[in-house]
Every structure is written in structure tokens, then in C-alpha cells.
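Every protein chain except one is present and positioned as in the full complex.
== chain A ==
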Amino acid sequence: MIEDLLQSSPGLMNFGIFFLLAVVLLLVVLGFVTYAILAERKVLGYMQARHGPNQLGGKWGLLQTVADVLKLLLKEDVIPKAADRPLFILAPIIAFTPAFMVLATIPFTDKFQFADIGVGLLYYIAVSGMTVFGMVLGGWASNNKYALLGGMRAGAQMISYEIPLVMSVLGVILLTGSLNLSDIVLQQEHGWFILYQPIAFIVFFIASIAELNRTPFDLPESENELVAGYFVEYSGFRWAFFMLTEYVYMFAMSSLITVIFLGGWLPPLDVLGFIPGAVWFALKFSLVVFVYMWLRATLPRFRIDRLMEFAWKVLFPVALANIFLTALIKTLFF
């Protein structure tokens, strides 16, 4: 259906349909974020010998995040006197918009995808790179020293880690010969790329944690050093937007890993094909999200200088070597 719409000539009708679908996706994503936060708190809770939220909304604290968001909405909107007002207001928007935009190219199943463009992977990486502007701007505009340090760390970290991230997927692109995400999934019918490209997967996964600013790479917001990093002056719904950005990116990045390395909506064995693709996608996706949470419960934080060394001296050469190796094997044996 979407295929036909994409081919049809632009008009009010298909604009309306796309708009509605986008709203639906936004709601799905917001629903995910709501329950991802709850799930994270629950997972962390059980890993840390405590319960996590368990009061509001029945047995499992199902309405806890909803209540939290309502609280954030009702909070007084504080903008520091010394802050750069327009930039301060703009920063969360700049951070959030690309987070939602990247979702357009993710093929959730073979039928459910918004934009099946030829350079889907490139689009994802290019657009997601824009978020760092929001973070640096937020840190700068707050006119707070901790925020400034956090913003600078965010800038340095995200730009550095984008390079191994891109380099590692190049191995996959060499194998598929396509940047189209649906193509990449369809070529994994006889084996996921995590098996053919294990090094790329590891590099990509590590770099993705750094891109998501999650433990052990949560330096831009490291609570114990910089109090809260680039959003230290933000409160209320502006703050919620930064948090939302993070969780939407987690959603997007987990989807991307599922698509590139875990075979997207394809079942692991052909005999299990009777289970719909959406279920497989959700399962794999949840697994990736769980691993992110698990890491958060286990690991301490990197140090800023080590972080840069790790990106440039370890991940980057490994990713390059992987490209070389992949190219070599492909020319020699296929």
C-alpha cells in the first residue's frame, strides 16, 4: 500500500495519509518510550535487588511513567536569566527532531516501512548526526559551566564514535552491495550478518552505545562528575524532550541493529516462518534493548581521555581492518 502511495502523484489525499501514519508512529514511539523507561527501571531494579516502581497503575507500576510525564508537563518552565534564550528554547527541538526523522527508513516488517529509499542507511547516519548540535547548543546556551563541559564532551564523543559506526557497517554494505535497509534484511535469509560480520557487529554495537550516550559511555551527562551534563539547567518539558530524544534513539538504534545484523523481521529458522515477522522483529528488538539495560546495570563509566583513545586507536583501526578483510574474502572466494 505504501509502495503505491509513494509512486502516486503528490496531493492532499496522500499527504493526509502520510501525516496520519506519522502521527500513529509517533504515538507508537511515545508508547514505547513510556514503557521502555518503566522496563529499564524494572530491569535495573531486579538486577539491583530491589523492586523498581510497583505502586502506580496496578501491580507493576504501569502508570508510573505516565505520571512522571504529567508532572513534567505541569512543571514551571524555568529559563535561567543568563541563558541564551532563543538557543536555549531551540536546543531540545533540534535534538529531538532528527531522532524521530530517522525512524522513517526503518523497515519494521516487509510491509510496514515509511520510506523505502535507496540510501536508507546513509540517511539514518546522516540525520542522526544532527542531534549533536542540539546537545552542544543546549550546553552552550545554558551558560552553566557543567553544561558547557557536558556539551563539549557530547560533541567530541558523538563525532568521534560516528566514524567507527559508519566504518563498521561498510563491511555489511560490501556484502550486500546496497544501502537500502529492506535489501539488507532480505539478503539475510540464509544467515544473519552477525554471523558473517561478527567484528563489524561488535564495533557497531560499542559505537552505538556511545552514540546513545548510555553507560559506560554516558560521559556527556555523567551525573557523578558533571551533575547532569548538558541539560543541567533544563527542567520540565524541555528536559523531558532531551530524555525523549535519548529513548527514541534507543528505539531507532535497536531497530537498526535488528535490521542490519539480526535479520530484521525474518525468522531464525524457516520452520518458524508461521510466526509473523512483526513478532520476530519485536523479539530481536527487545533483546537488543535488554542488553543496553543490562550493560547499564553492570559497568562503570569510561574516562573522557580514554574514551577518545578507544574510539580512534581501537575501534577505528578494527573497523578498517574489517572492511579490508571483508573485501579480500569477497574478491577471493565469491
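To be clear about the criterion, a residue touches a chain if its C-beta (ideal position, glycine included) is under 8 Å from a C-beta of that chain, and two chains touch if they have at least 3 such contacts; residues count from 1.
By our rule, contacts and distances are computed from a predicted model.
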Which of the following is the UniProt-recorded protein name of the chain this complex doesn't show: "Simple sugar transport system ATP-binding protein", "Probable cytosol aminopeptidase", "NADH-quinone oxidoreductase subunit D" or "Peptide ABC transporter permease"? "NADH-quinone oxidoreductase subunit D"
Per the touch definition above, residue among A:S168, A:Q197 or A:T215 touching the missing chain: A:T215
Of the residues listed, A:K71, A:K111, A:K145 or A:K330, which one is in contact with the missing chain? A:K145
Can you say which of A:G58, A:P86 or A:P300 touches the chain missing from this structure? A:P300
Logged for chain A, residues touching the omitted partner chain are 44, 47-50, 145-146, 149, 215-216, 218-219, 222-227, 296-306
